[in-house]
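Could you have a look at this structure, given as structure tokens, before my questions?
Missing here: one protein chain of the complex. Every other protein chain is in place.
== chain A ==
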Amino acid sequence: MAAMAAAGRALRAALPAGLWGRLAPLPGAPRRTAAHFAFQPDPAPREYGQTQKMNLFQSITSALDNALAKDPTAVVFGEDVAFGGVFRCTVGLRDKYGKDRVFNTPLCEQGIVGFGIGIAVTGATAIAEIQFADYIFPAFDQIVNEAAKYRYRSGDLFNCGSLTIRAPWGCVGHGALYHSQSPEAFFAHCPGIKIVIPRSPLQAKGLLLSCIEDKNPCIFFEPKILYRAAVEQVPVEPYNIPLSQAEVLQTGNDVTMVAWGTQVHVIKEVAAMAQEKLGVSCEVIDLRTILPWDTETICKSVAKTGRLLISHEAPLTGGFASEISSTVQEQSNSGLIVVPVFSTVSLLTAW
């Protein structure tokens, strides 16, 4: 609720003096019962063949299943993945592909990622799972100092491009300090890796398959609150969604709203409410890939609307919104109109 009100207030401040009533749930806007947002599924795609109803963790399992089937060198490992994983993302894979391809590691994140880099350097495909994004920090050195810089420092002789690290990410309501973090900003500071965050099962499967096939080490953050809550029709066959391409979910003329992961659904609701209540047309963009991010789409959109609102779950200071807003401001200084930019953060993430 706080996020909605905040985003709404931001809209009000962004717009010229206009009619403004109290923000209240409206008949046309999607209704929400308990969570701070309502997941809005995308329509079933027709171009990828038969689809099946899946939630987020099932779509991840499907993606991993496709990857293990297609690539005989692919291995999936992490803490507790053998029985299916603490979020059931790897259910059934060990039985299907064998214990030398889907296996548990002992409790050691630095070991997991280091080990994964080693596998990837030999050319095999490594899909590592870090149990929660909050635990990725012991592996931070391995990711930033080893994985990201391997290709560069060896002059392209070696690389660990076939490494993909998956981790549950983001607020879940009861996670507190160590089950709720969104560390994408820490990694965004590092060239050489790619960071991808899906908003839905359909996006997740396509993006994860792209990450696995991408020849750069990728970190794939999965919004844990969506594991069960997000249900969509997802194609059974493998398909790819291109990385580093933001998606414009809804076109508009008055303000550009950018988010990723769970927040996309929040801003979609806000956009609907703004349209009904204020007659404001919002352009809603899902960034999808945090690094390298799609500067062109965002800047083009802001050039059209003149206003930008970015919403993310991580703390504001040094959060990725500051990177987006400073890049957009640079562009605007070079010729576009001056853009008021607002960033908001979901729930009660201060700082």
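Following the convention adopted for this analysis, a residue touches a chain if its C-beta (ideal position, glycine included) is under 8 Å from a C-beta of that chain, and two chains touch if they have at least 3 such contacts; residues count from 1.
By definition in this document, contacts and distances are computed from a predicted model.
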item	value
Record-based protein name (UniProt) of the chain missing from this complex, from "Sesquipedalian", "Pyruvate dehydrogenase E1 component subunit alpha", "GATOR2 complex protein MIOS" or "Melanocortin-2 receptor accessory protein 2"	"Pyruvate dehydrogenase E1 component subunit alpha"
Given A:Q40, A:T73, A:N104 or A:Q329, the one touching the chain that is not displayed	A:N104
Candidates A:Y135, A:W169 or A:Y239 - the one touching the absent chain	A:Y135
Of A:C190, A:V248 or A:L316, the one touching the omitted chain in the full complex	A:L316
Touch residues of chain A, complete complex, unshown partner	2-3, 6-7, 9-10, 79-80, 83, 104, 106-108, 110-111, 134-135, 138, 174-179, 316-317, 342, 344-351
